[in-house]
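Every protein chain of the complex appears in place save one, which is left out.
Read from first to last, the chains carry the letters A, B, C and D; within each, the first residue is number 1.
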Amino acid sequence: MTAKKETSLPAGRIRDLLYRRPEIVFSVLLLILIIGGWEAIIALFNIPPILVPAPSAIARSLWANLTTPRFYSHVGVTLWEILAGFAIGSVVGLFIGVCIGQWKMLEKTVYPYIVAFQTVPKVAIAPLIVIWFGYGIMSKVVITALIAFFPVVVNCIAGMNAASYQQVDMLRSFTATRWQVFRMVKIQAAMPFIFAGLDIAIVLAVIGAIVGEFIGAQAGLGFLLLQRNFSMDTAGTFAILIVLSAIGMILHLLMNMIRRRIVFWNERDEILAQGSS
Amino acid sequence: MTAKKETSLPAGRIRDLLYRRPEIVFSVLLLILIIGGWEAIIALFNIPPILVPAPSAIARSLWANLTTPRFYSHVGVTLWEILAGFAIGSVVGLFIGVCIGQWKMLEKTVYPYIVAFQTVPKVAIAPLIVIWFGYGIMSKVVITALIAFFPVVVNCIAGMNAASYQQVDMLRSFTATRWQVFRMVKIQAAMPFIFAGLDIAIVLAVIGAIVGEFIGAQAGLGFLLLQRNFSMDTAGTFAILIVLSAIGMILHLLMNMIRRRIVFWNERDEILAQGSS
Amino acid sequence: QDLQKVKIGVGGSNFLNLTYYYVLLPGPLGYWKEEGYDVEVFPVSGSAEAAQQLAINNLDFAEMNASAIIQANTEQKLPIQAIITNGTIGWGLSVARDGPIKTVADLKGKSIGVVSLSSGGIPLLNSFLKTNGLDPENDVTLISTGVGAQAISAFNSGQVDALMYWGTATVGFRNAGLELETLSDPAWKGFPDFTFSTVKSVVEKDPAMVESIARGMAKAMVFAAANPDCARKLQWKHYPDTRPTGMDEDQAAANDLSLISVILSEQAAAAELNGNGQVAGASVPAFGTYQDFLFDAGVLTSKVEPAQLVAGDDAFRERINNFDKAAIEAQAKACDFPG
Amino acid sequence: MIEIRGLNKVYDTRDGEPIIALKDINFDIEQGEFVTVVGPSGCGKTTMLKILAGIMRKTSGEILVRGTPIDGPNRQIGVVFQEPLLLPWRNIIQNVMVPIEIQGRSKAEYGPVAAELLRLVGLTGFDKKYPNELSGGMQQRVGIARALVHDPAFLLMDEPFGALDAMTREQMNLELLRIWHERQKTVLLVTHSIAEAVFLADRIVVMSPRPGRIAEVIEVDLPRPRTLAMINSDAFGTYVARVRKHFGAEGLDG
Partner (left out) sequence: MIEIRGLNKVYDTRDGEPIIALKDINFDIEQGEFVTVVGPSGCGKTTMLKILAGIMRKTSGEILVRGTPIDGPNRQIGVVFQEPLLLPWRNIIQNVMVPIEIQGRSKAEYGPVAAELLRLVGLTGFDKKYPNELSGGMQQRVGIARALVHDPAFLLMDEPFGALDAMTREQMNLELLRIWHERQKTVLLVTHSIAEAVFLADRIVVMSPRPGRIAEVIEVDLPRPRTLAMINSDAFGTYVARVRKHFGAEGLDG
């Protein structure tokens, strides 16, 4: 049957794809729509190219970037900052979130201060970070981690609070310690929350790395953004933004794949799931 | 009994408070600890006052601010930006989140693009926002909303996916429409997630308002921050940061109060709750 | 042999391009290495941050605004001292070339775009308006238009009638196609602007190092003045990511050349202040008058002895400028760098 | 009225080994009939009920209601689930009114019906309480009231009285028979009590364990209306013994 499909006309293949993985087809359609809408808005609102360049100009600039080997070292720097910052931020965030989730008292005392600390714009504490972590990549990683950790904390706490108290009581009846209750129920119940937190953290990590580089950097996509901005090369700016977006999108999709492997217990029968909701 | 308590010595009163609302006592202790730690770090790491001022200097600057009527108009401007941006961001975020949560197809097609869009640093699209919303408060509100809406979207989607499929099936057996399933189960199940998202959104709204003002503003706490920074008034900078943090903290506590009224069904028996977890 | 590590921060610009050739090129040209130093240059987001990093010896030197140097001394009692002034105030109030506004007085009732309402240009603008009979509070509206494209679109769309920006920013506007006429107060030419500086204790502890670093910069300044295009080529070669993008090669070269020509003319104006024909130096009287101006404008709450604001003595500056100018110029003219 | 033709259900499981829950079920339910289903735990009773309720896909086979294949839930069906499945954020009366709300029926009209049903299941005074403030049996009774509130023609009940004490259970049985008779409903009821199965049924469907198949369909020819006194009759005992034979049970369950 597949053999037959493979020999069919392109239209047939797309119909086939539409049937098997409709989201791919719609995703591509959406991309076309976005680019089209972009062109339309530029035309409609009469936006000068210095503000928003035409997609074709961006594509050219993007292509120029992608064919320059040096560009990848900038991508590498920023990607490293994002990943390291995200990793540190999530681990620290999980740790803090778990502690607060375990001791109700901390939720009422420490948590509000964490919220308060989080409202401080990172630029304001950048000088301190530079003292402690230098001018290199490390200070950007720290800034990224500082930005990324918060959603993980908030969602981890909310998730642990959402654990069913009946399940907790069941464990307690077998003399479970607070730590065992955490390990066997609370963290599991928190998983859907934690993954949502990580999803937000990824996006904040991307922004964090760029903010960190804006504070002062010698390399990275944020550095390139400043350069493009200084040259008033809007197409170039947008090309970098697209690379950033692609990084964010890929990390999000990866995270989603991991989530689906770990949080499986509220999935029903595949066939039915499509029928409903 | 309370009458008797009221006439007791202050030490007794604190003990009484410790018994009834221990979190208040600990919260105050923690504040003292933070300030003490601050002083200690400054002494220990020999941090010069130009980098981090002493708490006393900050307190003086804070007091000077709080006794200047004009200061409150700046607070008012930023607070308005925060609240309006937060409100718009959460409503839009809820709307988008609900739509994506309702139609699985959107989750696979539209959602990744929202993630991608969100990774774009707001400074990069500031010029566009300024064109459409002018140089006044409105553009800051829009930037705040753009930053604040994302955690609400993510958590709303995750929350709706976490709805128990047994409950959904129960409703479906009575011929519930997609919309009724949403209204009667999904949104309720999503509430703990949504409040976590709102909690993150509040913090991002505070940061968003400041970022918006950094891009260019005539008034507001972000404007004051720039001004203090330019005059190398570090104590002044920190005083403003403290006001910002206080705003964030109060909004967080308010949100928490609302949450506890709405998400009540996983709370058990007060007395027991203290005994365990 | 082991080179001594030196860190220079460039305040107020988070992106280092040809504008800062005088700290970027001595390295590749080998001027610092031959005196035994290995110099790293960092961008630092603002002058205030640069002062902070200097204060805690996290940086050895910083490029920062003269006003920030003075403020650090008067407001923070932080003895930061000027070594080489790289330019005089190049700020200008730009209006449409063939527009209705011809003089400052024509700005009554108009809007002026500034980078931010807390920028260093505000005191300058205010005094400029006052000298021309306008009340800065009531006669004009200030709008913070940020940097780059945002400012240009504000001007193009008529949201602002004038732009009060520093020299290279104004060049950027012109490069982007704005037809501008720039008005400025002649007094500004006497005010130092971007300045290479350090804390007093560094000068006292290791004067030889300070001299060597400053000398390397002085050589680069002579080099660039002799052959700006060679400086541009060197910059592009050694800092390829700082070259303008989004345009063809010729356009990029032209833009960078006009940029460096502004820098060089500001540099020449700064050399004027030195008074004795020295290429590199800082002028005590110039810092003194600028301090007076800032004090009158209400930016400062106190003043210090002007000599406090400048590092070393005449002999110190003499040693900085003590090198074979002709040889450097010849090297620049030849512009013979492989690769 | 309802025809089940060659119904099969295979579940996919996480460990890859599928579970055959229903195998070739063929079976008709007449209008107004009271059918009870008995069978060992895990034999597919709940699965069959969910498929009839239109909330679970069948693997193959056909289900026809008055000749047309069903493709989803129906307003004329009321389901009592094996677990109470109450919504914890709604109080009891709001939980009972769920079908009314869903089907857009008049709240004013059905409010008294709900109150009457709560009285019937012995929960008067609990209408403003929340589900987790109720005992297990009380929650189950709320589920029963919810299934009846919109007066559906066809009732699907999955062990509705499993968590109830002897007396309440008997009362509920009688009430159910009364409602079924007065309102001319069609009922399919799953139970583990063989006596209950005999007492209520026109026909008893006995299922055999994995893969779930119909072992026997027993016509119960006891007079209507049924009374508790009949339990001690010989005819009753014969039916009970006939069902019990399938289980090999001795009679602890009644």
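The rule is short, and it goes like this: contacts are C-beta pairs under 8 Å (C-beta built on N, C-alpha and C of every residue); 3 or more make two chains touch, one makes a residue touch a chain.
Since we're looking at a predicted model, the values are computed, not measured.
Across D:83, D:151, D:175 or D:202, the single residue that touches the chain missing here is D:83. Within the complete assembly, A:180 is the residue of A:27, A:102, A:180 or A:256 that touches the hidden chain.
The hidden chain makes contact, of the residues D:100, D:148, D:163 or D:189, with D:163.
By the touch rule set out above, subunit D reaches the unshown chain at residues 11, 13-15, 19, 38-42, 45-46, 82-83, 91, 122, 128-130, 133-138, 141, 159, 162-170, 173, 192-196, 199, 228-229, 231-232, 244, 247-254.
Residue positions on subunit A in contact with the hidden chain: 166-167, 169-177, 180, 184-185, 188, 191, 264-266, 268, in rising order.
As a working rule, only the chains that are shown with their structure count from here on.
Distance between subunit B and subunit D, defined via averaged C-alpha coordinates, is recorded as 49 Å.
In terms of their C-alpha centroids, the spacing between subunit A and subunit B amounts to 20 Å.
Note: centroid distance subunit B to subunit C, computed from Cα atoms, is 40 Å.
Annotation for subunit C: residues touching 2 or more other chains are 52, 56, 148-149, 153.
Across the assembly, subunit D contributes residues 56 that each touch 2 or more other chains.
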